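Shown here: the complex without one of its protein chains, the others still in place.
We call the chains A, B and C, going by the order they appear; numbering starts again at 1 in every chain.
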Amino acid sequence: MSKEYDVEQLLHFYQQMFRIRAFEEKTNELYQRAIMPGLAHLYIGEEAVAVGVCEALRKDDYITSTHRGHGHCLAKGASFDRMFAELLGKHPGYCHGKGGSMHIADPDSGNLGANAIVGGSAGIATGAALSMKMQGLDRVVVCFFGEGALNEGLVYESMNMAQLWKLPVIYCCENNLYNEYTPYQETTAGTFLGRPAAFGMNAVEVDGQDVLAVYEAAGQVIERARKGEGPSFLLCNTYRFYGHHVGDIDRSYYRSKEEELYWMTERDPLKLLANWMLDRKLTDSNVFTQIENEIRAEVEAAVQFAINAPYPPKEEVDQHVYA
Amino acid sequence: MSKEYDVEQLLHFYQQMFRIRAFEEKTNELYQRAIMPGLAHLYIGEEAVAVGVCEALRKDDYITSTHRGHGHCLAKGASFDRMFAELLGKHPGYCHGKGGSMHIADPDSGNLGANAIVGGSAGIATGAALSMKMQGLDRVVVCFFGEGALNEGLVYESMNMAQLWKLPVIYCCENNLYNEYTPYQETTAGTFLGRPAAFGMNAVEVDGQDVLAVYEAAGQVIERARKGEGPSFLLCNTYRFYGHHVGDIDRSYYRSKEEELYWMTERDPLKLLANWMLDRKLTDSNVFTQIENEIRAEVEAAVQFAINAPYPPKEEVDQHVYA
Amino acid sequence: MSTPNAVREITFGQAVNEAIAEEMRRDPRVFMIGEDIAEAGTTFKVLKGLVEEFGKERIIDSPIAEAGITGIGVGAAMTGMRPIVDIMFGDFITLAMDQLVNQAAKIHYMSGGKWSVPMVVRTTLGATRRSAAQHSQSLHAWLCHIPGLKVIAPSTPYDAKGLLKSAIRDNSPVVTFEDKMMFQLKGPVPEGEYTIPLGVADIKRVGKDITLVGTSSMVHVALEAAKILAEIGIEAEVVDPRTLKPLDTETLINSAKKTSRAIVIDEGHLSYGVTAEIASIIADGAFYYLDAPVKRLGAMDVPIPFSPALEDLTVPTPAQVVEMAKTLCGRV
Partner (left out) sequence: MSTPNAVREITFGQAVNEAIAEEMRRDPRVFMIGEDIAEAGTTFKVLKGLVEEFGKERIIDSPIAEAGITGIGVGAAMTGMRPIVDIMFGDFITLAMDQLVNQAAKIHYMSGGKWSVPMVVRTTLGATRRSAAQHSQSLHAWLCHIPGLKVIAPSTPYDAKGLLKSAIRDNSPVVTFEDKMMFQLKGPVPEGEYTIPLGVADIKRVGKDITLVGTSSMVHVALEAAKILAEIGIEAEVVDPRTLKPLDTETLINSAKKTSRAIVIDEGHLSYGVTAEIASIIADGAFYYLDAPVKRLGAMDVPIPFSPALEDLTVPTPAQVVEMAKTLCGRV
């Protein structure tokens, strides 16, 4: 943590991370109370990645997201109410309820869409970057994906072209150690950083639990891309505190309680930032409590909005098939 | 060229390379005389790769091949007559005329099949290697492909698994500088050797015009694989003397006559071997002439066989759809 | 077909599990490869227990690489093994189509019969799980279109087990589509060994007034409709093709000849889907016997929406079948 930050900015980071935390906790509750249809893949534990990266982006920059996408969408500027509405399949949701948890998309915040195909957005992000270059715009695209996506061929095809044409795209790999229920070591040969190296692509590895470290690393590769110096690979080491999805409760067969506990207690990105600030006496703990309370209240209101919102009318079903 | 070779072996290498050369020259003639249906991708100029590698293989080892596959098939043990018959779509061809130039396959010589999908055999070769490992057999699989195939995602998916499970497979990349009509530099970021490095895979680069160098390098990686030490990537730098396919006559828009001339005169694998032997007075030029004459006679007889051979009977058309 | 003995009620998922376990016991060449299939037993938990019995060498957890594992299946099948490749959701076969269609399906033919590819690809179809457009498709029509592939779509635990065992023993590539909403469906399955030959339809209910052809879970929609129709005196015959490729056209046509009316129900999209093939075969083969046009019901021609309020509108229901049947039988 090298840069100088003012307290406001640091608190803003905290706030952004807590927004994701609170949203996801409520999502879990909605699942458990059988209010949310289907499943959701919670981002809890990984908040510093989405926030660190998106804070380094401009509003008119683009992102693509994944099945574990709520964090990216919120960090890029989505609002609670329309997110929850989408998760409940309601009409005011970002996609009129037609996309759901895995497909939040929002042109206003530059969100090209979450993608339920592992690795499926690598080409899209790369194409958006090509498009920026062709139009002479200086917008940057961030492609978020989990380390599991590095086993899908499309990611390699895309990285090759991005590097070849020096496109303004960042491949942000969130290594949370697991492909669903399988430790990445069982599925991944060599090193993660070997992948971008294959194409001669700039690559940076960062502690994904340290929002300031992510912010700084992201800032560098984004500025590089914005200046036309080409793509980068940003490897963020992180951990999901909960299951692969909300229904993944018994996890003992693929990871230990100790491991989970370690990350939750020692490596929680929110605690890490708060403690760092408290250690330096930049603020006091009441401030965090106040932020949290405000956000929780906002979450509550948003959930109520979503619960009360109408389902899409039947006529919606065959609208938007063609543009 | 470090090993000790006896003259017989060296002449055998020459013979094997000349078999390919003569076969391909005749194929070109068959096209020009409109005797061969469709097209063919000639291997002329690249003979040292197929021969160097296949001479280092056992008969019961496997290969997969490509659209530019005649050289691999011949080097692995295919005979002229059934090859030509296949190219002419005749019944005695290796595939009853149903496969044609791009699909020669032959269990007897361990040829899992040429493949007209660029990169399409990477999974098949890897699967055959997995199969050998599961059955406790010490056979090795060589997957031949052009440098263009390195842009297809499947190749990466396959290499990852091969390395992960230490499978006995060699990815033999024939870099002949062009993807069809496009120089590889326009399509390929980074380095070729960066690709296997991404997975921590053993890799060797070799002069693909030097049959002894290929033979030695191949021998090493094959023995390594046979001993269960895992896959390798064998990069062979080579050149195709003719067009992408037999119909590709005007090539000036993508490569210069000078370049072609350079390779044909200075880098011809047959000349290189012959001169090396002559320099060392291991044999005299009559011997080569005799080999060539014998092979040309064999080619002639084989073509006559193929021309006289019957087409498959109509009933063949819906046979072999299901096994 | 062998003779079954004692019969129990087990779920569709258990039937699949049993089929694989039995075949793995009898034939050491059979193995599985797929994402999260070992300790996790797949995301649907259908394969639970297999890794304990057969070990991680034969129940191989793979990287997330659908094309790669399908290609690996092809190569392994050609060289002495009998792989079962697990593609978690049917939507992901989009990533493996080259390996399935250009490789697996064609190798036997292209090699003049020299090589064969005894491989099974196990995947899913079916919507209404609130999984949205990329996890809800029923893309089986694509594979039925490809010569060299066989395609099965079982509707009951009994059929699932018997057909899958035949598929594993078949020397051609077979793709099996399991409706992910049926894994918990219970039904009678005999204790002992049995197989069901590929290519033979099954009449799930005998009737004389109208033929309802249903595939996969749509068999149950048809049966449900038949029950309602019976109450108003329309006796529907429910025919389940079970194998979609090769298709038992004779049974389909004969049923329609008998009843003079037919509705075809499948969960793939209506347009250019499975219903089109079956309907046109019946319309042709039973032309001179038909009293009404052959009708079709498929998934609505829209990407599957997430919202339950919309998703449920997209798949055929018993009520729709009943309505259509009544019209065809002149009851409205």
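Going forward, a contact is a pair of C-beta atoms (placed from the backbone, for glycine too) under 8 Å apart; a residue touches a chain by one contact, two chains touch by 3 or more.
It should be emphasised that the depicted structure is a prediction, and the values quoted were computed from it without experimental measurement.
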item	value
Interface partners of the hidden chain - shown chains only, full complex considered	A, B, C
Identified contact with the non-displayed chain, of C:Asp91, C:Asp179 or C:Asp248	C:Asp91
Per the touch definition above, residue among B:Gln15, B:Asn28 or B:Thr187 touching the missing chain	B:Thr187
Candidate in contact with the missing chain, chosen from B:Leu42, B:Ile63, B:Val118 or B:Ile291	B:Val118
Touching residue (missing chain; options A:Ala128, A:Ile170 or A:Leu273)	A:Ala128
Contact footprint on subunit A, counting only the chain that is left out	62, 64, 93-99, 103, 105-107, 112-113, 115, 117, 120, 122-132, 134-135, 141, 153-154, 157-158, 160-161, 164, 319-323
Interface with the unshown chain - residue positions in subunit B	37-39, 86, 89-90, 95-103, 115-120, 148-149, 151-153, 179-182, 186-188, 253-254, 311-312, 314, 316-318, 321
Footprint left on subunit C by the chain that the document does not show	67, 91-92, 94-95, 97-98, 100-102, 105-106, 109-110, 132-134, 139, 141-142, 144-148, 245, 247, 268-269, 271-277, 279-280, 283-285, 287, 290, 292-296, 300-303, 305
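In this section, only the chains that are shown with their structure count from here on.
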item	value
Relative to subunit A, chain with the most remote C-alpha centre	B
Most centrally placed chain - per-chain CA mean versus overall CA mean	C
Distance between the centres, which are taken as Cα means, of subunit C and subunit A, whole angstrom	37
Averaged-CA centre spacing for the pair subunit C and subunit B, given as whole angstrom	41
Mean-CA-position distance for subunit B and subunit A (Å)	46
Residue numbers of subunit C (touch at least two other chains)	62-63, 65, 67-68
Residue list for subunit B, restricted to those that touch at least two other chains	153-154, 157, 160-161, 164
